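I have a structure here, written as structure tokens, and I will follow up with some questions on it.
Complex shown without one protein chain; remaining protein chains in place.
Think of it as A and B in the order they're written, each chain with its own count starting at 1.
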Amino acid sequence: MKHRELNGVHALLLLEGEKLIESIINFCAEKSITGATFNAIGAVKEIELGFYSLSTKEYAWKKAAAELEIDNITGNVAIVDGKPFVHAHGTVSDNETHAFGGHVKEAVIGASCEIFLTPLLGKIERAYDEKTGLKLMRLD
Amino acid sequence: MKHRELNGVHALLLLEGEKLIESIINFCAEKSITGATFNAIGAVKEIELGFYSLSTKEYAWKKAAAELEIDNITGNVAIVDGKPFVHAHGTVSDNETHAFGGHVKEAVIGASCEIFLTPLLGKIERAYDEKTGLKLMRLD
Partner (left out) sequence: MKHRELNGVHALLLLEGEKLIESIINFCAEKSITGATFNAIGAVKEIELGFYSLSTKEYAWKKAAAELEIDNITGNVAIVDGKPFVHAHGTVSDNETHAFGGHVKEAVIGASCEIFLTPLLGKIERAYDEKTGLKLMRLD
């Protein structure tokens, strides 16, 4: 991963084989970032997308091992059990421009990926919520 | 709706049954926000998407009453007739990861929805434009 900070915004460049979610978690841990938003564009060679059903409280996962454009991945960083946690959703598209989307479990970068991450001063925490079965942001 | 402000950015959490557009309008009215940008990820249980045709100057509306992931909703807040007005577009996806998109008229939240809204100092106004049939931002 390559990196530069420009007036508080972190530009990150990931190259082939690097993992999107893992890289952001490691970056935030290293920089002691406890809350952030980010977006990413680029390409993957593998991605696992999830669809969450509130009725079954389970994710349906779908894995693609193919070169796909990242049209947009939007996410945020919060703290769970003292560690950075990434929540990201996005769309990817194939060589026919057909778009697919969902909750991004992990993505292995293809050609490259450009991320712009903006830290939020202060800490956002998540905790398990019985009703939804999800780790929700703990706001006021 | 739950809320926290982190150095000028508003993190908003919507839960099942809350309306995305209505919630953002009410939040901005309460906080006297007269210009803002935002993005959202999460899930809906109902959404109405529009496609605007410049030739007919009419929206074609499509309503889905189903659990769908919000891959990304991007929007802004401006003032129309003295009140906050939201313009938002986005993509959602189903349990097969197929993506659908358009102008977001309204969305009823499913499992949850996380919004990060950044106020812009100053006011953006919209006014009806004869040529397009749309309420356009009044810039210089």
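Definition applied: a contact is a pair of C-beta atoms (placed from the backbone, for glycine too) under 8 Å apart; a residue touches a chain by one contact, two chains touch by 3 or more.
This one's a predicted model, so the numbers in the text were calculated from it and none came from an experiment.
J.: One chain isn't shown here. Among A:77, A:99, A:120 or A:136, which residue touches it?
T.: That would be A:99, which touches the missing chain.
J.: Kindly state which of the options B:24, B:44, B:88 or B:113 is in contact with the chain not pictured.
T.: Answering carefully, the residue with contact to the hidden chain is B:88.
J.: Which of these, A:9, A:65 or A:127, touches the one chain of the complex that we don't see?
T.: Reading the full complex, the residue touching the unseen chain is A:9.
J.: List the chain B residues touching the unshown chain?
T.: Residues 35, 37, 39, 49-55, 60, 62, 72, 74-76, 87-91, 99-103, 120-122, 124, 132, 134, 136-137, 139-140 of chain B touch the chain that is not shown.
J.: Please output the residues of chain A touching the missing chain, sorted low to high.
T.: That gives, for chain A, the contact residues 2-4, 6-7, 9, 11-13, 15-16, 39, 41-43, 45, 67, 69-72, 91-99, 101, 110-112, 114, 116.
In this text, only the chains that are shown with their structure count from here on.
J.: What whole-Å value do you get for the distance between chain A and chain B if each is reduced to the mean of its CA atoms?
T.: 21
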